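Here is chain A:
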Amino acid sequence: MGKIKGAVEVNTNRCKGCRLCVIACPSKVLAMSKQVNAKGYNYAYMENPDACIGCASCAIVCPDGCISVYKVKIEE
Partner candidate 1 sequence: MSEEVRLMKGNEALAEAAIRCGCDGYFGYPITPQSEVMETLMKLKPWETTGMVVLQAESEVASINMVYAGAGCGKRVMTSTSSPGFSLMQEGVSYIAGADLPALVVNVMRGGPGLGTIQPSQADYFQTVKGGGHGDYKQITLAPKSVQEMADFVGLGFDLAFKYNILTVILADGLIGQMMEKVVLPPYQKRRTEEQIRKECPWASLGRTPDREPNVITSLELEPEPMERRNIALQAKYAEIEKNEVRFEEIMTSDAEYLLVAFGSAARICQKAVEVARAKGMKVGLLRPITLFPFPYGKIKELGNQVKGILSVEYNAGQMVEDIRLAIEGKVPVEHFGRTGGIVPTPGEVLDALKDKIIK
Partner candidate 2 sequence: MTTNDIMKPENLVYKKPKLLNDKTMHYCPGCSHGVVHKLIAEVIEELGLEDKAIGISPVGCAVFAYKYIDIDWQEAAHGRAPAMATAIKRLLPDRLVFTYQGDGDLAAIGTAETIHACNRGENIAVIFINNAIYGMTGGQMAPTTLEGMKTSTCPYGRDVTLNGYHLPISNLIAQLEGTRYVTRQSVHTAAAVRKAKAAIKKAFMNCMEPEKKGASFVEIVSTCNSGWKMSPADANVWMTENMFKAYPIGDLKNS
């Protein structure tokens, strides 16, 4: 059985910290950083990257198009 592994890349400069991606993630991968970007927003980041399945739910609901999603199938 192959295993799916994903990763997301957040454009932290573009992120407005709305948190909708955090809520949309079914695997609880994302969280809001304590750091702020140049506009003063706390941005999303992968707090738990190992859990990411690359489903893109976070990116799909993101109102600002900040998230790129990567996915690989790992053969065991």
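Candidate entries met the following condition: all candidates are chains of the complex that A comes from, given by their letters.
Following the convention adopted for this analysis, a contact is a pair of C-beta atoms (placed from the backbone, for glycine too) under 8 Å apart; a residue touches a chain by one contact, two chains touch by 3 or more; residues count from 1.
Since the structure is predicted, the reported quantities are computational estimates derived from the model, not experimental observations.
Q: Scan 1 or 2 and return whichever one touches chain A in the complex.
A: Chain A touches candidate 2; the others do not touch it here.
Q: Which residues, counting only chain A, touch candidate 2 once they are in their complex?
A: Residues 5-7, 9, 14, 16-20, 23-24, 39, 41, 46, 49, 54-57, 59-72, 74.
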